[in-house]
Structures are given as structure tokens and as C-alpha cells.
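Step one of this worksheet: look at the structure below.
Here the complex is missing one protein chain, while the rest keep their positions.
We call the chains A and B, going by the order they appear; numbering starts again at 1 in every chain.
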Amino acid sequence: MRLEPVAAPGLARTLGLPALAIAATVVVASALAMLAGANPFATLGLIVKGAAGSKFAALETLNRATPLIFTGLAVAVAFRAKLWNIGAEAQLYAGALMTVLIGTQMGLPGPVAIPAMAIAAVLAGALVLLGPVLLKVRLGVDEVVTTLLFNFIMLLFISMLLEGPLKDPMGMGWPKSEAIPRDARLPRIVDGLRLHWGFGLALISAVVVWVIQVKTTLGYEIRAVGQNPQAARFAGIPVGRVMVKTALLSGGLAALAGFSEVAGLKGNLTLDLSPGFGYTGIVVAMLALLHPLGVVVSALFVAGIFVGADSMSRAAEVPTYIADISVATALLFMVLAILLTRFRVVRG
Amino acid sequence: MGAREVVLRLEGITKRFGKLTANDDIGFALHRGEVLALLGENGAGKTTLMNILFGHYTADSGTVEVFGQPLPPGAPGAALAAGVGMVHQHFTLAGNMTVLENILLGTRPLFGMGLGRGAARARVEQLSRDFGLAVHPDAKVKTLSVGERQRVEILKALYRDARILILDEPTAVLTPQESDALFETLKKAVAQGLSIIFISHKLHEVTAVSDRVIVLRHGRVVGEVATDQTDRHRIAEMMVGAEVALPHPPLGRAGTALMELRDVSTPPEGNRTGLRRVTLSLKAGQITGLAGVSGNGQGALADLVSGLIAPDSGELRVAGQTVARWSPRAALAAGVGRIPEDRHATGSIADFTLTENAVLEGYARPPFSRAGWMDWTRARAHAEDIIEKYDVRCPGPEARIRLLSGGNMQKLILGRALEAGPKIILANQPVRGLDIGALTYVQECLIAARDAGAAVLLISEDLDEIRALSDVIHVMSEGRLSPEFPRGSKTPAELGQWMAGQGFADAA
Partner (left out) sequence: MEIFDILVSASFWAAVLRIASPLIFATMGELICERAGVLNLGIEGIMVFGAFAGWMAVYAGLGLWPGVLVAFASGALFGLAHATLTVPFGLSQHVVGLGVTLLATSSAYYAYRLALPEVTSPPRIEPFQPLDIPVLSDIPFLGEALFSQTALTYLAFATVLIVALVLYRTPLGLALRAAGENPSAVEAQGLSVTAIRMGAVMVGSGMMAVGGAFLTMSAFSSFFFEMVNGRGWICIALVVFGAWMPGKALLGALLFAGFDALQIRMQQTPLGADIPYQVFLMVPYVLSILALVAMSRRAEVPAALMVPYNRGER
């Protein structure tokens, strides 16, 4: 078999194939539900209901989507430049750590504390990714593995702090930090509804990233470096510097996920702050084809699956990991579908 | 030639890619003990034909017969097994393995044990002697010169008992002397009863080595003649449909030196030759032609002029000033217009639109951007200008450049470079792979730029092109630069000797 480019893919191809990928994912999820002895239709129904069937459910999905938008943006920005940042998890925790440090140690009044926490978080996240990127640019060390390994180092570092200097004395021995004061928390968007301004910030970030990508020279440089670094270098684009700028942006965005989770939702830092938001961000970004606004949509989709599956598994005997499998399957089917919108398979 | 036994017969080979018909009803026969030259410009369908023969593509229709047996279509390996060996233009060797390992690759059952190196080495050494192909069996391929690598390719075919040998542009990477050695090898092979297809676009070689010539154009066989009953002009006419008319521009009026290299050296990079004490002066209103076998330092010189590398030692002067910091951006700012050797890999970004590609070198400055914000309206207008002025055939400025033909892509790159009003122009293989129309157009643009006062550095492997266009000529060999020769002062044979490294002060 051989792949042949499709000169002008029709609408049926560009929309039909991705739709088919989602359909295939639904089939896989149904099969998994049947394996668990459940009725697939009922299971899927429960997932949808749990994700969007009530105001509470929908808000829960929005809340879950918030960190995923941030990490999804972080990955989308980096992958555009072919900078393989698999370390959004570490950058998220770095952001969360700075948020807690500023929020609990400085005694700043709320209106000052919130921007201070956000800025410190962004700086910390950017700094965490700077190391691997400098190693890549200067020494040619593959950033996939270094960013991955940093995730483990960061988690151990946080664990060390939570059992040491940052340990909440009132925490009954649990490794968690003190909570930041009420007035330093992100306010609700609408009074009485459990949705905080982190979500708003995520939407704003998506728009900002989109504007950067299409309207600024930096966005142009990032795309050029990602698509053809040799041509970019020839044209005078400083490839290394663009990589570093991309890293700062990406790391900062991932850190905002940590900031928003701590300041908007949890209030304190624990080791289970993120159930893998950094890794899921990769799926979110890929499903969105790395488009910043698409990230919002795909984050909502992925968050819906997770929230829906949580709720479903309480009612039916299907483990929540059906969500993880579905998301991974969707990713693999989707990258294949996207390829096939541009290429057709021919014999010989 | 005795009995004209047909060893390979192609009949009615047709292959379409979408709308393009790469091979259109091609048919010919190869006889035992003959050298058949397959001639055609780039894009004439030679490569597609070979890919069909070797089963990498399946033909839409047509048959291939080897020694009277039909070859199953789309089965890589069938041609090999039937005794056809191919020496590709881009060598198919694994650099991390030895010569012997490369030769042994695929010759034994995949799941067998052991390699039988001892017997194989003896056989390879025997073949080396018989055919005059000196190369050490245990050398790592990546340490070999280009000429040696080609010998390994030929040995690979001979080791497999190939009775038919196909060579694709075999001399493109060889010095004239190495080419002669290759022709000797081919003679020995023919004497032993092998049959040879020699693919080329160099007329003088074809007339020197072949018994018969078949000319391909636009995927069809347009002519077949016995070599001794024709001459170069007739063949050239068949190739392009009309006699190739190289331009004969009057000599330019040389002005002041705009860029000067004094004793510049650069280190070799991997397999690539560096510069060795190169002194060169590019003058306003003059085309300086650079001849040489590819891989002799032209790449390093082009990179230096375009700003990708800086001198390791020696001095680079632009407009009379010594350059301290040299980068692509500095080169652009100094008025260097660049047409890179590889328009796909270096000159453009495939998935960018024409607009985005048009501002690739100028995006960071007004009018295309201000304070970090792109002005896409201006950029699009610029792209439209180039499209119109340089006759770039495309669906529009928002089309992705990957959809364009090589000629149109090159015109956009040319327009991008020339519209910036360059004082110095680097044109590295500017017409390679272009059809005759685009080729003439690009050459005319370069001459016009020269007449407008630009200093042009023209790098080409095509000696005829260099001799026709250049006001002065330099030859490169192993990173060294010959003295300047005025147009017409040296015959091709004399230039060929310089290309082979004769005449240099430090000739070793």
C-alpha cells in the first residue's frame, strides 16, 4: 500500500472521517461496557447524562475542562513548534506550588494576592520547561524523555515539601498544604453557581493564544520552526530563541492549570491535585488539531467523558477507566482520520 | 554484437498519478551486451519507469519481461531475483554498516543463521578485481567517498549475479576521472555479457558510452537512435522538442567588489567539505560562475554567502566593511538575495501559503510587521505582486505552496529574493529540475539583475550553463577555489582538469 496526497479533499472527507473516528470510539466504549456486563446504550446514556444532563453535571464538566484547556493550550503551543512538551504535569504542579506559597506565606490582600499568585505560577511553570528546552537547543538532548522524567521529579519534590515545610499542621497527618485564605480565591463567575473564574481565564487564554498564533510575528515564527526548521533557519528566524519563547509560553500556560485548580477549586495543594491533567492535555490538544479555540471544544468533550464516566460508574458496574480508554482510543482514531483526510491509500 | 538476444523488454507501460501521466505507453527492448542510454530531462518519467521495473509502483497497464519471463507487477525483489541490478542516483546504502554487510543485505534467507562472511568476502574481493572496483570490504560505508560508495552499489548488483545493470545518473557525483574509471568498469561488464541501461541527461557521456539512445519526454518515448548514427544536437532536440538555446548574454560591466572573501576557511561538517583558504570577489554588474563536481565545497560557500555559517578563519567583507557578526539575518540586512539549492527543504515551507512563504525573509520588519504584529494585508499584496510579476501559476496567494510545480515554486523564491532589491545574489543550482520555460525565465531574471548592478554568484553542476551565463568562472575542488577565468578563456576540458583538482597551488 502507498499513501497518495488528496489534492482537494471534499467536505465529506474532511468532516466525515473525523466523525467516523468518534463513531469508532463509541463502538469501542460500547464493547467495553458489554465486557463489563452492562447494556452499552444505557451506559453511554448514563455518561452523557452525567456529563451534561443537569445544571450540576454541566458545571462539573466545565470545572473539569478548565485545567484541561490550560494544559491543552500548553501542549498545542509547544507541539506547533514541534517542541515535545510532555511535562505539562510538572509545570502544572510548579504553578500550584507557587500559588500556595504566595497565597499562604505572603499575607497579601486578595486583590493583590490573586494576580501575584498567577504571575508567580506562570514564571515557575515557564522556568520548569526552560531547563529541558535549553538542553535541547544547546546540547540536542531529546526533550520528550527529559520533560517526562521531570514529571516524576516534580511530584517527589512536592511530596517532600508537603511532608516537610509546607505540611498543614491541622492536616491530621495527611500530606497537604495549608489552604489559601478565602479572599485570595478565584471568585465564582455567577453567584451561587459552582464555577470559578479559572474557567473564564482559560477561555481568555485560548483567545490570546489564538491571536498570538495568527496575528503576531512570534506566532508566525513558531509555526515556521515547527513545520520546517531548516527553511526557518535559512530565512533568518532564530530557531533556538523561538524554541525558548515557545517553552516559556507553554510552561506558563500549563502552570495556570495548577493556579486555577488551587485558587479556584481546591484551595490547597495535595499530591492528587491533578489526575493526569498534563497527560490528558496532550489528547485534548491533538483532538483539537492544535488549534487554540479547538482546544476549548475538545477539553469540554474530554472533560465530559471523564465526568460522565465518574457519574455512570456510580450507577452501573462499569469501571471509570472506560473514560481513559475511550479518550486514548479517540486520540489514535482521530490522528489516523486526520491523515486520511489528506491522503488516500492506494495499492502499488 | 552477434545474435541480438533481447534480455529485457518493456511493453505499453502506462502509469498515472492523479491527472499526471508519468509514463505513457513506454516500450523498448534491451539486448545482450549493449549499453542502452535512457535520456530525458527531469520529470520525463525515467524514475517512475525504474520504480515500476523494481516493483515499487504497479503500472496501470503494460508488461515487463526479463529473459523472456514476465515479471509479476508490484513485487519488489522480483526484478532482483531475475537478474536485474540497479545503481540508484541516491545511494541505497546503510552508512552504519560495512561494505560487506551492505552487500550481504537481503542475499540470504531472513531467518537463517550466520552471514557466511568469509566466503562472501572472498567473492567480493574477486569481483573487485575482475571489474576494477577497488573498495575495502570491511570499511564502514559512512567513511567512504562518493566514488567508493558507487562502487559498492555496483558490487551489490554483481554479487547478486545481475545480468542487467541499470545506472541512474551515475556520473552526477563523480569527477571526470572517476567517471572514466566507471566507464572502464562498464566496458568490462559488457565484455562479460552483461547488458546495461545508462540513465542520464548529459549528452556527451551518452554519446561516449552508449550503443543506442532512447529519449523520453513527458513520459513518452520520443526517439530511438543508434549512437553512431546521430550527433549531440539531434539528441538534444529530441529531449526538449527543440534545440536547446542557452542564452548568450553580452558580458556585464563589472563594478566595485560588493562581497569579498579573503583566505576564508570553514571546517568540514560530517561528510561535507569545508572551505580551504578561499579568496573570492563578487563584483557589481557581474555574474560569477562556480563550477565543480557537487560536494567539493560549493555547499559551504553557499552557506557562507547566505549567512548560515561564518568564516572559521580569514575575512569576509561586505561593501568594503569587515563583517563581525554573520547570520542569515545579517546577510539579508546586507542585501544578499538568496536562491537556495533545495527549494523544498530550505527555500520554502510546504504547508505555508504563498503569502506566508513570500514574507519568510522579510516578516520581521515593516511593512510586513510592526512591533511584533503581522500585517497580513501587506503581506498578501506582496505575494500578489510576486505572483503577477514573476508569472507564478497558482490558485491564489492563500494556496499552500506544496501544490505548486517546481518551476512555479522557484519563481516565487526568485521573486522573494529579487523584490527585496538585493545587491548580491546567491543563485545555487537555480534551474535544476525546471522545465525549459521556467529555466529560461530564471536565467533571464538573473541576467537582468546583473545588468541592474547586482553581483551574482551562480553555482551549478552544469558546465554548459556556467560557461554561457558567467562573466567570470571559478572552479571548486576539495574546498579550494581556482583563480578567476574570464568567460571563454578555458575549454570545458581545461575546466574539467581544474574540477579534478589539477592546477591548484597546494595540489596533493
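Assume a residue touches a chain if its C-beta (ideal position, glycine included) is under 8 Å from a C-beta of that chain, and two chains touch if they have at least 3 such contacts.
Everything numeric here is computed off the predicted structure, so don't read it as measured data.
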item	value
Missing chain: touched chains present in the view	A, B
Given A:47, A:69, A:86 or A:312, the one touching the chain that is not displayed	A:86
Per the touch definition above, residue among A:23, A:160 or A:193 touching the missing chain	A:160
Contacting the left-out chain in the complete assembly, out of A:6, A:52, A:141 or A:189	A:141
Identified contact with the non-displayed chain, of A:6, A:22, A:36 or A:108	A:36
Absent chain, residues of chain B that touch it	51, 54, 56-57, 76-78, 80-81, 86, 88, 90, 92-97, 101-102, 104-115, 156
For chain A, the residues touching the chain missing from this view	1-3, 32, 35-36, 84, 86, 135, 139-142, 144-146, 148-153, 156-157, 159-160, 163-164, 279, 282-283, 286, 317, 319, 321-322, 324-325, 327-329, 331-332, 335-336, 339
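The criterion applied here is as follows: only the chains that are shown with their structure count from here on.
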item	value
Separation of mean Cα positions, chain B and chain A [Å, integer]	46
Footprint of chain A on chain B - complex, ascending	17-18, 57-58, 73-74, 306-308, 327-329, 331-332, 338, 340, 345-352, 356, 360-361, 363-364, 369, 372-374, 403
Residue ranges of chain A touching chain B (in the complex, touch as defined)	2, 4, 7, 215-220, 223-224, 227-228, 230-236, 238, 347-348
